[in-house]
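Would you mind keeping the following structure in view while I ask a few things?
All protein chains but one are shown at their positions in the complex.
And then chain A:
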Amino acid sequence: MQPVTSSVSSSVKPKSKLWKSISTHRYLYMMLLPCVIFFLIFSYIPLGGLLMAFKDYKFNAGILGSPWVGLKYFEAFFNSYEAKQLIRNTLIISGIKLFLYLPFPIILALMFNEIRSKWFKNFSQSILYLPHFLSWVVVMGLTQRILAPDTGLLNEIIAKLGGDGSTFYMMEANYFYQVMFSSFVWKSIGWDSIIYMAAIAGVSPDLYEAAKIDGASKLREIWHITLPSIAPTVVILFILSLGSILSAGFDQIYMLRTPGNMHLADILDTYIIKVGLQQGQYGYATAVGMMQGIIGFILVILANRISRKVSDTSLW
């Protein structure tokens, strides 16, 4: 008897303490409650909706009532003639954005770091940050116009210089990667350089002084002091961005897609929208999206672990 009563009394005591604590925090709970309900509805219910990936969704039966189909949709996707091309396109485009793009904002930050004139620096930075705040719709509107055949700005200039001037850049598959990459750099480079500039500002001036005494040139200073000092920042940012390798940037690619470059510009995101929202193959599109999500999730977890090991910094 003895042990039981003692265990009851000891379990009641913290419980009443808990209740007391909950009631003293009642205002905080009231402030938190709508938030919890929100995420429950708008994030967790769609997670439950992933069941659709394994079901033959019937409108009348609802998600729970529809019959199971197992892994049919996953098999169908990997057996489809499009799968290979979609995955390849997605990896190429996001690969370009992750790897090829990486040095660009770093170089811009190094360039800004050499500017001594304060007003010139502020002024040019203001201009270079601006595209970050425009939507891809606007950026693609500009791009379409500047690259238009004959009357577009680029073609006019080429014609003035004695060139052909009738190239339809947006339609020709040959130019797809160039247009995709340059519009991406145009939109992001200024903004992305901010974080590297902060890292450069954190480098100890003593190091530069020492280098100056040793007679190091500017370029050697950058190579031997600045770059090694900001390397941890670069590594972390890069590792963290790996999680997005299967999403190549829906907005830009959707706007950039034309009949001429479709075989290069069809990516997983545009495919999901096409088969899901436009053709109504809900279960199938959910399965493709789920596969994309799971791979992204695993990559983020892995990246975070590596980042913690390599640099002692991590997202959580």
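The rule is short, and it goes like this: a residue touches a chain if its C-beta (ideal position, glycine included) is under 8 Å from a C-beta of that chain, and two chains touch if they have at least 3 such contacts; residues count from 1.
Following the convention adopted for this analysis, contacts and distances are computed from a predicted model.
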Omitted chain per UniProt, picking from "ABC transport system ATP-binding protein", "Aldehyde dehydrogenase", "Sugar ABC transporter permease" or "Cytochrome c oxidase cbb3-type subunit 3", is "Sugar ABC transporter permease"
In the whole complex, of A:A198, A:A231, A:M262 or A:V310, the residue touching the missing chain would be A:A198
Which one, A:W68, A:Y81, A:W119 or A:F133, makes contact with the chain that was left out? A:F133
Determine which one of A:L47, A:A61, A:A210 or A:M262 touches the chain that has been left out. A:L47
Contact footprint on chain A, counting only the chain that is left out: 18, 21-22, 25, 27-32, 34-36, 38-39, 41-50, 52, 63, 108, 111-112, 114-117, 120, 124-131, 133-135, 137-138, 140-142, 144-146, 148, 150-151, 153, 156, 186, 189, 191, 194-195, 198, 217-219, 236-237, 240, 250-251, 255, 272-273, 276-277, 282, 285-286, 289-290, 292-294, 297, 300-301, 313, 315-316
